[in-house]
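Missing here is one protein chain; the remaining ones are kept as they sit in the complex.
Let's turn to chain A:
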Amino acid sequence: MGVAQRSRRWLVPVATVAVVAGVGALGPVVADASPKLPTITAQDLLAKVQTAKVDGLSGTVHSSTDLGLPAIPGMDGADGMQGASQVLALINGDHTARVAFASPDKAKVSILDAQAERLWTSDGTSAWAYDSSKREATKLTLPAHSKAKPEKTLPQSYDPQAVAKQILTAIDPTTKVQVSGTEKVAGRDAYKLRLVPKTDKSTVGSVTLAIDSKTWVPLDVTVMPRTGNDPAVELGFTSVSFDVPSASSFTFTPPKGVKVTDEKVPSKAERPHSIPQRPGNPSLIKPTKPGTANAGKPTVIGTGWDSVAMIRGAQTGGLTGGPLGQLLAKAPSVQGSWGTGKIVTSKMISALITDDGRVFVGLVTPDTLQAAAAKAPR
């Protein structure tokens, strides 16, 4: 056996590396190749989304969020900050969840953590939250009126085309709406609907929705920041089935050896906007904390993409010692006609905390935030 012939054998492992790397890197790209679908206008697509109605679905959702928020050291351990950091952990980073839904009021979400699981389920009459790492179950008593809620019947004059037109007219001055192609999401053919803010005051570059071409259900949402090539938010199905899940899959029986607590859910008006944002930790179910109890409802300044929320009565003075206080201490001080304050900026979110206890938050540039603060009522 000659030297040349022997050294040629090393081509086999080299080829294997190429094949393995190629399949690993290109496999998902090939699988996501744009499917061929009949062309559709943005207005028609919006109209279809309006009429989309599924009786049930189940699937796996992957969310990946990078808001560019600064890491706050010691935040997990700090008393009182636990709730906030948990909520932050829920929205930031990568998460996989199993979701199931059956009309009208059965829903289940389980977040698959590393070697643990947090789930929320409601079979219409009772709701449960369960945390496997703590082995704690919380029974949530739903307010009575939500059960008695009549099934909303659609008015006869309901015209999805008109509604779609209304939406388009409403967002037209601020947003460019277009169908930007097709893609495969969770093995299904979908249209991409792209919304681009016309203003340059927003930190949002574009929002892309992937809309299933058969059921017209949005399957994926991608938010791109104005700067950078990585999505700030990507939330979408990795697998989905539109078969109605069985009723038994929404029931929850507290297992033996699990601590069960009862919790009354506040009425709908003050309830957080969606169940999965709130883990079963009792301290989180309470809508407000003593420190922020005086904080009124946020006031929205401006319209469209560059709107800013103002929260009054935030007790910033009490935060000086904590990790959040340290973050604020490092934040640059700014002043304007509105007073003085600290400004915290990230890739997506900017926040301005004034010395007189107002907090301005928005998906806007810091300059826009200060301009909004100047216009804001005291």
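Following the convention adopted for this analysis, contacts are C-beta pairs under 8 Å (C-beta built on N, C-alpha and C of every residue); 3 or more make two chains touch, one makes a residue touch a chain; residues count from 1.
Just so it is clear, contacts and distances are computed from a predicted model.
UniProt records the chain missing from this view under the protein name "ABC-2 type transport system permease protein", selected from "Ion-translocating oxidoreductase complex subunit C", "Potassium-transporting ATPase potassium-binding subunit", "ABC-2 type transport system permease protein" or "Hydrogenase subunit MbhD domain-containing protein". Of the listed positions A:Val258, A:Ala309 or A:Ala331, the one in contact with the omitted chain in the full complex is A:Val258.
Residue A:Ser132 is the one among A:Ser132, A:Ser206 or A:Ser307 that touches the chain missing from this view.
Panel shows chain A; residues 1, 6-7, 9-10, 12-13, 16-17, 20, 24, 60, 96, 98, 110, 112, 114-117, 119, 130, 132-135, 137, 238, 252-258 of it touch the chain omitted from the view.
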